[in-house]
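Entry: chain A
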Amino acid sequence: MLAVKNLQAGYDCLQVLWDVSLAVEEGEFVALIGSNGAGKTTTLRAVAGLIKPAAGEIFFLGRNISGLPAHLISRLGLSFITEDLNLFEAMTVRENLLLGAYSQRDDRKVHTSLDFILNLFPILLERRNQLAGTLSGGERRMLALGRGMMGTPRLLMVDEPSLGLAPKMVMAVFEALKVLHGQGVTILLVEQNVNNTLHLADKAYVLEHGRIVLQGASAALLEDPYLKETYLGRR
Partner candidate 1 sequence: MTTSEPAIPPRFRPIVWLRARLDNLGFSLPFLACVLILALSPLVVREAYLRRLLVTSLYFGILAMVFDFTGGFINAVNFGFAGFVGLGAYIAAILTFYFGINPWLAMLAALVASGLVGFLTGLLTLPLRGIYVSLMSWFVGMTLGALTSAWEKVTRGARGIIVPPLFESVTILHHFYILLGMLLALYVILRLIIRSRVGLAFRAIGQNYEVARASGVNPIKYKLINFTLSCAVAGMIGGYYAYFVGIVTPDLLDLGHTMEVMALSFIGGSGSLIGGVFAAFLFIPVFDSLKRLMQYRLLIYGLSLILIMIFYPAGLNGLYQKIKSVFKLPKRKKQ
Partner candidate 2 sequence: MDLSIIQNLLVTGLLRGGLYALMSVGLALVFGVMNICHFAHGEYYVIGAYVAYFAYALFGLNPILAILVAAAASFLAGAITEKLLFYPLRKFNKGEWVMNAFLLTAGLSTVLQSIFRLSFGMKYMGIIQYWDATVSIFGMNIAVDRVVAFGIALVAIGGLWLFLRRTRTGRAIRAVSQDERGAQLAGIDLNWIQTLTFALGSMLAGLGGASLLSLSPAYPFAGNKPLIASWFVVTIAGLGNVEGAIVGGLLVGVFESVSYYLLGQGWQDVASLVLLILLLLFKPAGLFGTRVKSVWE
């Protein structure tokens, strides 16, 4: 579904990605892990169209999307939940969700999605008329997730959803991702929390200094000595 080939990208004068190649098949739960500054967010941004790749190609559903503007990529069915969430603070939960389905013209389908998401995340149902800016950290994450799901995307990319959350909320977020995956959503997850992530994902890519250094099925990676030592802190 998503194929990234030899991606090079960066910001202004700073190149961050040197050679990133990864693939996500339909229905998979793929993780992109690495430490701070490895380039995980940059990768997602390049795929989502927020930054232009310097080199390499990105294919989504068979189409070459490298260089397309972000809003068009979003309309193709690629949803990106950023680390900052980019919520519309002065709008209600409901309005935020409705905007998630912006590209959907059919009003009925929009409301079907809305009902579905509100059911999936009861917190959101409860706070649907509350301003997004007044929600707590975990609730905002849920809203961002819900909003990202409103357009019934083919691929959901999530950037560090557990960052800054209390452990209980972290579990809730991962639960939500699991549920979504169970519903058939393809997910590309970027995380620093390697242990939890590997237990959730089917396969993973490890990014270091802008390059993929390790990849494979999660189960295999969990046994990999390099990974264990570097990211799990055990021999």
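Basis for inclusion: all candidates are chains of the complex that A comes from, given by their letters.
The working rule: a contact is a pair of C-beta atoms (placed from the backbone, for glycine too) under 8 Å apart; a residue touches a chain by one contact, two chains touch by 3 or more; residues count from 1.
On a predicted model such as this, the values are computed, not experimentally measured, just so you know.
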Exercise. In the complex, what candidate makes contact with chain A, out of 1 or 2?
Worked result: 2
Exercise. Where on chain A is candidate 2 touching in the complex?
Worked result: 48, 50, 69-71, 74-75, 79-80, 82, 84-91, 95, 98-100, 102-103, 147-148, 151
